[in-house]
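Shown here: the complex without one of its protein chains, the others still in place.
Which chain is which? They are A, B and C, in the order written, and residues in each are numbered from 1.
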């Protein structure tokens, strides 16, 4: 694989689709919020994305080999169809973020997708019982349209940069003929691995934007179930980063299987 | 995005265009001189360049998402048309400089552009009230043509190398069928972020080369307005460099949004 | 060479081929097991793979230049044809593993290959007189089919990740239209360079899977013969890693020949 590739298993016809993206990040808010949507909306997987910029190992999970990937799901709603993108990981390499993001946007375009909302976390260092949801967009129309849903768009001074695919997917969307927004759930930041409360706050907003109902009663239970796998993913990636650092040490040729 | 891309918003017809390039660098002289030209000459944007070798984050600026980019503007003058290229950043990776430079030269060629002048700074460590402007060219004809404008071409011994896109754009121009020159405004170097005096000195030279008038009365004021954004750009990139260094530390998976 | 390339010397017609892969790794179990098969089955070489992600040097071996490579062999058996892939090295770069693996899978596909078994080692830290063979697969059918041969598929909790090409070849196989399995011979791990006992255990399993006979009486002797070359390979690569670390030191421009 010379470059990031999307392997398509089926090609659904989608009506005016909007893509909701939940990749790992601060508090894994995007990952668990959109992962929960996949379960609750009974979304169907139709493509997988692999990248040379993901870590070069496979995980053993439930006695089987699991290869790091991002996954595209879709579900149909009354108003419009939804593409849900979740992932095991982001790339470990700065250049990789651009490659993966470009591949995703190109792929979304083939379905006539015109809008992308990425979900992430914003670590404040404080514990908040009613976490706010912040929004960052590429044009003021989006802000006008969505302000009424309780998104806090007044973010200058609070949020300086959004690092990784969640920011770039929106930041490059317009060049690919789409519009986009980042939704950031307020969370404490370190060292919480998953923050279901912030994920829930974001889901409440997404319900309004997408004009759908998401039953949130099972979120704690589902997040608990996801938690172990996400924790293992983080652990092996941390391990991999350590090993890559040691890669430069001669004796470390041997960690390869 | 697998490689650096130029997204063209309109394709103007240009008459014998010359490209003036102002990218960030020592004293940001190129950035502010050419940025000022864009304002004063009321140049129109017609293309944006994004690169996987720019930092993988978006900035929040005035409550909106700003993605790192270089921008192409054009303006028409009596003598010839001018393409103005300014940018938020240069690439953080040595290989990236070549990629971006190749893309720029290829793009300029499609407009029949035959000449490129890049503007940069030369840090002397001294404060100079009347900063000199140094010139480096790829052939002696340019030196002969432009010496009369007060450019100091006697630079061996003073300037050893020109690092980054400003040097390479000119150094590779001939292989792409163009000629070029680097104009370096004398500046103290560290730690001045923007040096409007040196920028002004370069603009005085460019006026003569381009046979145009640039009203320089508003330069201090305009530079002050640009200053904040440039400072933020520098700050977030410095932050990003620090984070990329820490990227190899397992606990730092978490800085991703 | 911009990318990993397979240079084909002849293109054999192969009947329902299965590919057995033995690359360097823990205890070099794959490398010596599959290397031994090449000798014993009198397999014929038909292609060589070179990669920009292998170290950029040539070795002197028996007064001749040896360039780092992977090699494809084939042999015909009653039941089905076998492609044997052995190599001097894996890539030193994480991204390289994906590139090499993609090239291998693309190449295997052109022969109608539908199955790939990679052989590696699993370092337990214990000495075991009768080393177990562990298996990891991408789907439960393989486990059902092969369990009877004495492979231990109950690996969760014992094996967390499989790093490098052996894991990825199987992990990505399905996306390329193949099925796969990793066979891991139990070995002590450090600091044994070659572990013929574990290799023998894996070969006993492969005999059953492939329905062939492999005369194992000469394995110790053959491994001894291979040992020197493998040791030199490891030594020069360790040296190269040290030199690449020092590459950033100015004085080290000079190690280049």
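Simple rule for what comes next: a contact is a pair of C-beta atoms (placed from the backbone, for glycine too) under 8 Å apart; a residue touches a chain by one contact, two chains touch by 3 or more.
For clarity, every value in this text was computed on a predicted model and none was experimentally measured.
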item	value
Partner chains on view for the chain not depicted	B, C
Absent-chain contact - pick from B:36, B:50, B:92 or B:146	B:92
Option from C:48, C:71, C:207 or C:234 whose C-beta touches the chain left out	C:48
Touch residues of chain B, complete complex, unshown partner	3-4, 24-26, 90, 92, 94-99, 101-103, 120-123, 136-140, 143, 153-156, 159-164, 166-168, 170-172, 175, 182, 184, 189-190, 234, 237-239, 241-242, 244-245
Absent chain, residues of chain C that touch it	1-2, 5, 7, 48, 50-67, 92-93, 232, 236, 239-240, 243-244, 247-251, 253-257
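In this text, only the chains that are shown with their structure count from here on.
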item	value
Chain contact graph, described as a line, ring, star, complete graph or other shape	line
Multi-partner residues of chain A (each touching 2 or more other chains)	92, 239, 244
